[in-house]
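Just one protein chain is left out here, and the rest sit where they should.
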Amino acid sequence: MAEESSASTRRRLTPFNVIAGIIVIIGLYVTVRRFTSGLSSVTHLSNSYPWGLWIAFDLLVGVALAAGGYVTSAAVYIFGMKRYHAAVRPAILTGFLGYALVVLALNYDVGRPWRLPYPFVISRGTTSLLFEVAACVALYLTVLFVEFSPAAMEWLGLKKARNLVVKLTMALTILGVILSTLHQSSLGALFLIAPSKLHPLWYSPYIHVYFFVTSTIAGLSMVIFEGSLSHHYFKDKMDAEHLAAKTDLMLGFGKAAAWVLAGYFVIKVIGIAADNNWHYLATGYGAWYLVELLGFVALPAMTYAIGVREKNTTIIRWSAVWAVLGIVVNRFNVCLVAFNWYLPAEERYFPHWMEVAISVFVVTLGLLAFRFIVTRMPILYAHPDYETH
Amino acid sequence: METIHTLQQFMLHTKNIIYILIVLALAAMPAFWCFLTGRDEE
Partner (left out) sequence: MRISRRRFLGWMGAAGAAGALPRAARAASNKVFEGYAGSKAVLHDITRCIGCRKCEAACNSVNALPKPEKPFDDLSVLETKRRTTAEAYTVVNQFTPQAAEAKRVYVKKQCNHCLEPACASACFVKAFTKTPEGPVVYNPDVCVGCRYCMIACPFDIPAYEYHKALDPKVMKCTMCHPRLLEGKLPGCVEACPTEALVFGMRDDLIRVARDRIQSYPERYLDHIYGEHEMGGTSWLYVTGTAYAQVGMREDLGNTAAGQLTSGALSAVPMVVGLWPVLLTGIYAINKRKEKIAAQEQAAAVQAAVEKVQAEAAVKLKAAVEKAEKEKAAAIDREVKKALADAAKEKEDKSI
């Protein structure tokens, strides 16, 4: 008896669990500080930089990287690519957890989080793009929850409810694409109101289109990236369909990502021309802009294409990692680097370690929740008692 | 309704109505789709 329990303790004390445990403890400490001493005790936010890491990473990057849900379900249910069916449930789950964590992180950032429903029930500021974002994120989180629920219901054995929800698949998928189009683009459009604050190379009347297009790149790349991680860590949970579909999925999504990246590259260059911003390219900010455009758009487009042509999943996997990094670079550039670009260095923002700690804490919670769910519910395998939908 | 003096008031007024219409559209379109395809044989 005693031996058994010590063995199970040893099994739980894996390096991952130990590190996750430490991160969670630090996160809880910072949480207490945030809600007892205010933002100034845990962040470097200022009157010049009202938005910092929690908006740039947790909101802007978080929402973009959670786009895999709508991209995959649209590909399978609307565009009829049924051969990628095995990827739908993991992508929906990642999307759902992603959005849930975005909302969680927002509770740290806003002054009075319990007022987050106010825009809908107390005072509707419909002229604000943030109203649009808030409405869509709230609705889409609900849609993702419903889309995810069949897996939970199969696990719990709620057969009737599960079959009812499955009937709604098409409607939910279309609603999901509408809501995603709207809020992914509106996150970029948030900055339309501040042309005098954003560096001209990043401020563009097309910025909402850029944000939407990059969200599909992020979605496709995240499905590839997260799929290969799952394949590595949860191989024992995967059924034959998931294992067999892996290469086909990587080739298909890799090809799509390369093609969307190419289109994005074109509209970015046209954006420079539309505002006649060529001369900025010769400045320091211009050099950094070119790093983003060539290094994180053109380069992954090319490497994805090579990976697809060579049918080399290793190249595709690394291209996905690089493209995801490119999304992070882009969102950080818009929200932090290009914002207030004219301020002297000492007035610029750099995150406090506790801001980083909360962001890492939130991602860790996501990983723990993902592991909890895929080890219990039929995500990476089809439940034998139910027909696939 | 009070008179509209500013662009802000105008946008608030028009967007309020548009958001209500959006909700109605999201409810009505699936219903009309069901009506449209109701007699399609599988």
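Side notes on the structure shown:
Per-chain residue numbering starts at 1, and chain names A and B are given in the order in which the chains are listed.
One rule holds in what follows: contacts are C-beta pairs under 8 Å (C-beta built on N, C-alpha and C of every residue); 3 or more make two chains touch, one makes a residue touch a chain.
Predicted model only: the values in this text are computed from it and were never measured.
Residue-wise, the contact with the chain that is not shown comes from A:L45, picked out of A:I23, A:L45, A:V63 or A:L380.
Checked against the full complex, the one of A:F16, A:F35 or A:Y233 touching the unshown chain is A:F35.
Of the residues in chain B, those that touch the hidden partner chain are 4-12, 15, 18, 21-22, 25-26, 29-30, 33. Contact residues of chain A toward the unshown chain are 34-41, 43, 45-48, 50-51, 74, 77-80, 109-113, 115-116, 118-119, 122-125, 127-132, 134, 170, 174, 177-178, 181-182, 185-186, 189-197, 205, 208, 339.
What we mean here is this: only the chains that are shown with their structure count from here on.
In terms of their C-alpha centroids, the spacing between chain A and chain B amounts to 29 Å. Across the complex, chain A is touched by residues 8, 11-12, 15-16, 18-19, 26, 30 of chain B. Within the complex formed with chain B, the chain A residues making contact are 124-127, 135, 171, 175, 178.
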